[in-house]
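Have a look at the structure below before the remarks.
One chain of protein is taken out of this complex; the other chains stay put.
Letters A, B and C mark the chains in the order given here, with residues in each chain numbered from 1 onward.
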Amino acid sequence: MCGIIGIYNHPEAATLAYLGLYAQQHRGQESAGIATGNGDKMKIHLSMGQVPDIFSQGVLNTLKGIHAIGHVRYSTQGESHIRNCQPFMVNFSSGSMAVVHNGNIVNALSLRKKFEDSGAIFQSNIDTEVVMHLLARSKQQTIRERITDALSALDGAFSLLFLTKDTMIAARDSSGFRPLVLGKKNGAHIVASETSAFDLIGAEFVREIEPGEVVFFSGDQIESFRFADNNHKKNHCIFEYVYFARPDSHVFNRDVYEIRKGFGHQLAKESATRADLVVPVPDSGVPAAIGYSHESKIPFEMGLVRNHYVGRTFIEPEQNIRHFGVKVKLNPVRKTFEGKKVILVDDSIVRGTTSKKIVKMIRDAGAKEIHLKISSPPTKWPCFYGMDTPSRRELISAKKTVEETRLHIECDSLQYLSVESLYWFDKINNKEWFCDACFTGKYPVGRAEVEKKIRFETGEAIKPL
Amino acid sequence: MCGIIGIYNHPEAATLAYLGLYAQQHRGQESAGIATGNGDKMKIHLSMGQVPDIFSQGVLNTLKGIHAIGHVRYSTQGESHIRNCQPFMVNFSSGSMAVVHNGNIVNALSLRKKFEDSGAIFQSNIDTEVVMHLLARSKQQTIRERITDALSALDGAFSLLFLTKDTMIAARDSSGFRPLVLGKKNGAHIVASETSAFDLIGAEFVREIEPGEVVFFSGDQIESFRFADNNHKKNHCIFEYVYFARPDSHVFNRDVYEIRKGFGHQLAKESATRADLVVPVPDSGVPAAIGYSHESKIPFEMGLVRNHYVGRTFIEPEQNIRHFGVKVKLNPVRKTFEGKKVILVDDSIVRGTTSKKIVKMIRDAGAKEIHLKISSPPTKWPCFYGMDTPSRRELISAKKTVEETRLHIECDSLQYLSVESLYWFDKINNKEWFCDACFTGKYPVGRAEVEKKIRFETGEAIKPL
Amino acid sequence: MCGIIGIYNHPEAATLAYLGLYAQQHRGQESAGIATGNGDKMKIHLSMGQVPDIFSQGVLNTLKGIHAIGHVRYSTQGESHIRNCQPFMVNFSSGSMAVVHNGNIVNALSLRKKFEDSGAIFQSNIDTEVVMHLLARSKQQTIRERITDALSALDGAFSLLFLTKDTMIAARDSSGFRPLVLGKKNGAHIVASETSAFDLIGAEFVREIEPGEVVFFSGDQIESFRFADNNHKKNHCIFEYVYFARPDSHVFNRDVYEIRKGFGHQLAKESATRADLVVPVPDSGVPAAIGYSHESKIPFEMGLVRNHYVGRTFIEPEQNIRHFGVKVKLNPVRKTFEGKKVILVDDSIVRGTTSKKIVKMIRDAGAKEIHLKISSPPTKWPCFYGMDTPSRRELISAKKTVEETRLHIECDSLQYLSVESLYWFDKINNKEWFCDACFTGKYPVGRAEVEKKIRFETGEAIKPL
Partner (left out) sequence: MCGIIGIYNHPEAATLAYLGLYAQQHRGQESAGIATGNGDKMKIHLSMGQVPDIFSQGVLNTLKGIHAIGHVRYSTQGESHIRNCQPFMVNFSSGSMAVVHNGNIVNALSLRKKFEDSGAIFQSNIDTEVVMHLLARSKQQTIRERITDALSALDGAFSLLFLTKDTMIAARDSSGFRPLVLGKKNGAHIVASETSAFDLIGAEFVREIEPGEVVFFSGDQIESFRFADNNHKKNHCIFEYVYFARPDSHVFNRDVYEIRKGFGHQLAKESATRADLVVPVPDSGVPAAIGYSHESKIPFEMGLVRNHYVGRTFIEPEQNIRHFGVKVKLNPVRKTFEGKKVILVDDSIVRGTTSKKIVKMIRDAGAKEIHLKISSPPTKWPCFYGMDTPSRRELISAKKTVEETRLHIECDSLQYLSVESLYWFDKINNKEWFCDACFTGKYPVGRAEVEKKIRFETGEAIKPL
């Protein structure tokens, strides 16, 4: 996962981009960067690390310009290395261009192989470099045609922002996997992954960039066109709702907090568990736990306290301390749990190791029963559209039944949300607007490439659509 | 405010001290330090900044020893300067000694003046240096008598830990203003400000260090004695319950989370406000908001989202953005507030500026009515016992009535907890166990010095006991 | 200018590369980097700054491998930016490859333009990227043929080291502009710009890599072949002798210290100046001053003391101090100069500003006469083969006669070495083995491109060969 921001036509473009990245820091803590254009020249600064550590006032001062794009990176693919940081900036026949990317190109490796065979060199491991090669190699004359040409060759998920010294271009894949929203602030145009960036910047939400749409910002003009026809089935990533987006963001035209709370309501409706209290795993489990509490009338308690000073490197004592790794982040309010039957709400289970530790920690704190409620279906399949999930072999739900998982985690009961209830917010026939391949194995795009990868790993076939 | 930790007799003393500081980072983010003793020599490392930035594995490796004391500092008094960081380490006739201090010595300046007149030199602005001078100048022979001598001369709040190369000493003022707890972990003894430190270290809570008690750790022995008689009225700081301590800590023999939730219950009992939802100012307002919701049956919502990546220095754009300062930390979930009557719960109001910004931000998000509920009485008086409150002149409640404050903050109603309800957890006659001078002006200790300072500032008298 | 190092087949390859860069730090202080191969994978680390600041033990530990190449960069061309640091590492059809480069490709811009027109993208401003494109686009099958193909397309100066996970390749342009030497250490092969790198590593000098030669290190084999025929006139850079190389290095099969001392002898032979003492501008003027003193019998004195702690950023007081900029580096031994006639020896004059300040400083120290002796001819033409000289417009000798220069510098006399005397070490007919275009304007290679650049700047023609 990554987060992107674009600022077009604002005297403090770099500072606004910095704020936009800051508000989207949850989408990537590995590296960050900003490129700017002042109509004449481009500047760039990028580094491993988090936004506040990378950008000082001094650095922002060097990023002169009225346009800016920025990126925070979560290492989906490509090693942790400065060469893989974005914005990715190149020179080619049309001049200098920087690009930021959120998503994952399914056919990137094939394209890369093809280009290498015809004499291209690659300096990074990121998909974004493939996009720039497509652009540079296009035989089209205008940048508009080149963009159409390049984007049409891509399979997979991409929300992209391109910047030249005087132009900004936003584009989104025709499935609309990743969010991309358009806002404005006085005379400036803002593009971001999430609306929470607009809130901090003080910008106003205008609309989503449409799947298959390209928006050109040039001079005083905004121009929109499609590089793909309008008939494409939407495949918004349902996991943005489950976990990834900030709860205060407005994503895919809905409010994330409300959606998540609804997951909790659904879980409670499908459950008959009697308990004394509902406790979320903070912070991601909070909205669903509130929904569960509202629906079930079982009191909500903040029984796990989150440490706000979690440093990047943490020194563990040699002599082992029980549940140490989890305790650095979470600590139980002992009294709340003593002798109680607890409903514990989390958003998902990936490998199961953290859940197991939290359950143990709560049991040590005195809980009598622990009923784990997951506000999404079992995560059984890896994502190839930009979410950083481990391989199928590491996903506990790919290998174990719900009961086997419960035994592993050592909770008293384990309940997942059903796939049907996941779509509570839009019951009629609209499932096709979302990609839920991580739960169902029904990969909507680039199926041949995806099947190849899955087969290579586990010998399995993916599910029919 | 500050947080302290002591580890006696553990092979990884420095690492445990580091973890103990880490768990108490909320008690001070300005500087941190650890001193160790290995029976033969002492080592020390201290720096401005936060715990994870100050202590690397390499630094911890240099802090050899089986005993350690540590400190996190919040700049109560004394400038931000390396000379004011703790542990404070000196040599005197009895050898080397390091000390850490949580609290505030009311008569420190008088003592300091006296010592300077008799030829002493001071290298810092912190009270702790006065304590060491008292110890060094004592005419007593044994360290036990010297400690008694020194502590008896102090007026005010102090939870202290002393360390020599082979001995650790814990002491607490006879009022018991600041918390100080004793724990154990295998053969090691642990002393900390809060039990949350024990949780991360994997230590077991044993008991509070008593007000007026000194505990000596030496060789295999723990020895306890009193430097003050047992009849002293306790004056635990009620603000530890209101705001300062972690909700998962056990302080003054009670659970902070439960106490805070009770404040919310009391607020709701004293209120007749009709509303659609109860929203806390995170994180400090969360337990009281939950209590309020439970009592009032008005649904609890996490309508304000806290940014977890707040950096130490934050760059603001020149062009002002509405409520910018608050938005860096908090952002409203717009939909939750739209057209709603909101109960907003916070722990206290100091200057009123932040509350005003939050209220505006929520109103901009569409709230119809905003009723601000404060889970403590109006803060009218500065603290002289170790809490970092501004001067009386800056406290909004010292100058304005509740209604004037409401007008300033621009909320639809404003309700504080009554002083009586503050003591819901112990209704009968136990008020005398707590210091609530910040609410009542009834300063229990060092009244002459306190009166002098208040008079100097505002010309007012303090309240009779 | 830059310095390069290659280590083939040594268990501590990265550490030896680090030492090799350290010994060649004088060839570039702007950035440094090392890439390694362990037969299976490649690693890289690069950063702006100086060698000791960039490579810690921790960083070297991550650079696993038995082969390594390294680079120190002096910003000849290309902006100061991490994207321009070397090693330059890419992936292409033949796999991963890193490259380091000392020199300057005269036709780089033309090649780059051609590649961009055919769809290539560029991520840096350095020539080295062009070399990699040539390699990747070659239609040849074997890496040997590809290298021949690529290098044949280049005009100008290049000493190159390529590294794959298991192969190292050294190559030098057919003019042999920049030095490149081969050494060995136990079973390992070492390639470096200067032999001083061998001295620190403890390696033994074997021979120069020949102009037009490619040396392949692969498995246990070293294989040498030529990519250009043997008849090419050599064009070793005479400025390596004048200023750039370390005096303790063996360059172009001669000892730099002896050559420089010879320059001083020649200067003295061509001079009749009577004086009391000979003083060098340290450190570059020392060997020539010693030679001058030996020849003239005028006593040598170290009358200018060099500050060894010159930091990268130096804070100047607002209130101007006489000769401040020079004094940070040099200070006169006042007594040595008082009332004396001084022979001051420096290696070259570029813009004349530093010389002017030094002369003033010595005169202020009491010198009666100052005779400036330059151990090279007037520098009149910019270098296009890798030396970092300013444009012709900034070279004082391009604009002024010797007498005008003397008047500007305000010395009592000014003498340059004649071009003939420059070749004292090889008088008969061997001038064609060196490039002295910076003195004569006789550019030996890429004359069309060079002429275009000079004409663009000043409207002048270059000199016929």
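Methods note: a contact is a pair of C-beta atoms (placed from the backbone, for glycine too) under 8 Å apart; a residue touches a chain by one contact, two chains touch by 3 or more.
On a predicted model such as this, the values are computed, not experimentally measured, just so you know.
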Out of all the chains shown, which come into contact with the hidden one? B, C
Selected residue (touches chain absent from view) among C:Lys234, C:His250, C:Lys356 or C:Arg447: C:His250
Can you tell me which of C:Gly156, C:Pro179, C:Pro211 or C:Pro287 touches the chain that was removed from the display? C:Pro287
Full-complex touch with the removed chain, picking from B:His10, B:His71, B:His101 or B:His133, is B:His133
Identified contact with the non-displayed chain, of C:Leu109, C:Val206 or C:Val333: C:Val333
Touching the absent chain: which residues on chain C qualify? 11-12, 15-16, 18-19, 22-23, 25-26, 29, 50-53, 55-57, 60, 196, 199-202, 246-248, 250, 255, 257-258, 283, 286-287, 290, 293-294, 299-302, 305-315, 317-319, 321-322, 324, 327-328, 331-336
Which chain B residues touch the hidden chain? 44, 81-83, 88-93, 116-117, 119-123, 132-133, 136-138
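Heads up, the rule we're going with is that only the chains that are shown with their structure count from here on.
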Touch-based graph of the chains, sorted into line, ring, star, complete or other: line
Centrality ranking, top chain (CA atoms only): A
State the superposition rotation angle between the two copies chain B and chain C, fitting on C-alpha atoms only and giving a multiple of 5 degrees from 0 to 180. 180
Distance between the centres, which are taken as Cα means, of chain B and chain A, whole angstrom: 38
Any idea how many Å lie between the Cα centroids of chain B and chain C? 61
Inter-centroid spacing, chain C versus chain A (mean Cα positions, whole Å): 49
Residue numbers of chain B (touch at least two other chains): none
